[in-house]
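Note that this complex is displayed minus one protein chain, with the remaining chains in position.
Then we have chain A:
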Amino acid sequence: MTDLIKIFVAAFLINNIILMRFIALCSYIGMTSDVGQSVGMGLAVTFVTVMASAVTWPIYYWILKPNGLEFLEILVFIVVIAALVQLVEFYLKKSVPTLYHAMGIYLPLITTNCAILAVTFDQITFNYNFVQSIVFSIAVSLGYLLAMLLLAGVRQRLKNSPIPSFMMDTPILFLTTSIIAVAFMGFAGLIK
């Protein structure tokens, strides 16, 4: 149990996927202009990441590894995730239309979201077992949601702030992110 908590805290705060590992920055900048949008995107990513993690783990250990096909990892994972996103889209559209309306528009963006692919590679690299992988994927995607929410909140204030003209638009966002990341460095000693 303690190892699961350790994995969770490490992936959620200490190695926050956006602020400490620079993964999924495109959507971090592109989707945080509005708080509602950033939460929607964050939840959609959480949903798909956990599913992708649960699907790719068995594929790697039960199909690729016994047959010596580990080198096909990249090709197989990206195809599986793309197919999975399509399936989720069809299923939601048919069975849970309310959820589809809240999340559907983010799904096409998710196929090319690095966070999901990174989680599936990491769980293999770190030799996690199935349960650890699931906990890891939940923690990483909640970390993603947290970082999105933080920047979205700050951006609302930035709209009305006097920003020097040469830092307008995106440079100021990265400067803000840098300061948020400094705060996250404080979590580094949380686990020995």
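Criterion: contacts are C-beta pairs under 8 Å (C-beta built on N, C-alpha and C of every residue); 3 or more make two chains touch, one makes a residue touch a chain; residues count from 1.
Criterion: contacts and distances are computed from a predicted model.
For the chain of the complex excluded from view, the name given in UniProt is "Ion-translocating oxidoreductase complex subunit E" [choices: "ATP synthase subunit E", "Ion-translocating oxidoreductase complex subunit E", "Insulinase family protein" or "Amino acid ABC transporter ATP-binding protein (PAAT family)"].
Shown as candidates are A:Ile5, A:Met167 or A:Ile191; the residue that touches the absent chain is A:Met167. Listed for chain A, the residues touching the missing chain in the whole complex are 19-27, 29-31, 37, 71-75, 78-79, 82, 101, 105-106, 109, 111-114, 117-118, 121-122, 125, 166-167, 169-175, 177-179, 181-182, 185.
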